[in-house]
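Just one protein chain is left out here, and the rest sit where they should.
So, subunit A:
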Amino acid sequence: VQPPEKPLQAEEWNRLRESFQSPEVFEEVMFNSMLRCNSPIDVAKSLLTHVAKSNGDIAYNLLVKYLALCVQQGQTSEICDVYDIMKIKFKILEGGAYNLLIRGMSNSDQWRMALTLLEEVKKIMIPSRTNYESCIKAAIRHQEMNLAFELYHEMLAKDVVPTLDVLQAFFDFNRGMKGAELQKELFGILLYLRENQIYPHKTFMRSIKLWFESIPGGNWRGHLTNITDSGQCPVCSHQLEDCDLTEEEYNNLRERIIRDVIHGTDTFRKTSPQEFEAFQTFVENRLPFDIVIDGLNVSHIKPRKMHCENLFDAVNCLAKENARLLVLGRKHMLSNSSNWKREIMKEMQNKAHFFFAENISEDDAFLLYATLRSGKHCKFVTRDFLRDHKACLSDTLTRHLFRKWQRGHQIAKSEKVFLSVSIQQPALPYDCVVQTTGDTWHIPYKDTFEEKYSYQVPRKWLCIQQKL
């Protein structure tokens, strides 16, 4: 339905309503299309008047739709009126109406009203991130920084994830401001990005850069750059943090892999206690390895070639560097078949250590264990993203640790290019997070707003240094 352009009389509405195929939902449909076409508010008012006069009441959902129209057009006084009516008519409102009211109020000069509404929402549920976003932005816009930060911390305390827009607003509106407290808070936001491995997008990055450069007397200078493969910043020649975990994090991760990934709810689901014990003694007796290879995964790299040939190429290529290799496989690889030739398997076993798991066991879990047990220098080779294993880890902190460790230790393509077409980057020697040394900041950023696979890390960086 096309909404009319001018307010209509009651009879005209009646006529329209009767010509509509299902008159029961006529008002709803009409309001929806008004919202879509952004019709003038007077048209909506005339419809409401018509409904009110014929029914003596207006249903809640129609009021909400009208409210949405008012918010869309920024009609503050109307929003207030609707709120008054709703307030007397209903004891409480639901989330949708509150969302609209908060959004509408926060953009007006009555933005403090939005804060009282937020308090009301808190009584019945946890406010959504957009509720907080509106309130914080309103507070920032009116230079009430303390209030804004208070709300921001409250939001974090409630485990509500802030939108990037809010974080960006903090940087945008504090340009040129002075104050140690303020600086600390904004650095806190950057550290929040670091802890949660969030990468700002390009415009956000620009806001950060401009804010740094505008600090009075700060002498900060920002440059956009690409970090070299070795992890050195070409601008300030600072070496970035490496991917290595601390001793404690490392042990923690290993414990969690054993507990959550290998054992999980039932050890028998992925392996069996006997097999795992056998594997543990096998690894202990031959430590440490330099590279652990997922045999079955590597053997499927080139589909035209025989499976064992692929594996043979990989092992040969990696063995040249005098590395201690461990290849994980399954027992069926030992039975002489068209894909697995016994002679080749024999020859490979001279160059590397082999462990064959049961055919129904999962070898990936063993791969992780063996690599982690060998120490920080040990890498592993597989094209698998290991997402399902990461998903077994129960808390986000350990998942972040796992991601970080995986970035530094997984090889899907060696420098010698034995695996033709690569799927993933080679293991990076540096860690890809927001980082600081006090007088420098390095911030990775995404080029576009969305496009990024979770396994890819940005290659572009913002380097900020302080010249004293």
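Things worth noting here:
Keep this in mind: a residue touches a chain if its C-beta (ideal position, glycine included) is under 8 Å from a C-beta of that chain, and two chains touch if they have at least 3 such contacts; residues count from 1.
As a convention for this text, contacts and distances are computed from a predicted model.
Chosen from "Translin-associated factor X", "tRNA methyltransferase 10 homolog C", "Probable electron transfer flavoprotein subunit alpha" or "Ribosomal RNA-processing protein 43", the protein name that UniProt gives for the omitted chain reads "tRNA methyltransferase 10 homolog C". Taking the complete complex into account, A:Leu48 is the one of A:Leu16, A:Met30 or A:Leu48 that touches the chain left out. Contact with the omitted chain, checked across A:Ala97, A:Leu117, A:Met345 or A:Leu386, is made by A:Ala97.
For the chain missing from the display, the contacting residue among A:Ala59, A:Leu287 or A:Leu334 is A:Ala59, taking the whole complex into account. Listed for subunit A, the residues touching the missing chain in the whole complex are 6-7, 9, 28, 42, 45-46, 48-49, 51-53, 56-61, 64, 77, 81, 84-85, 88-94, 96-97, 124-126, 265-270, 272, 359-360.
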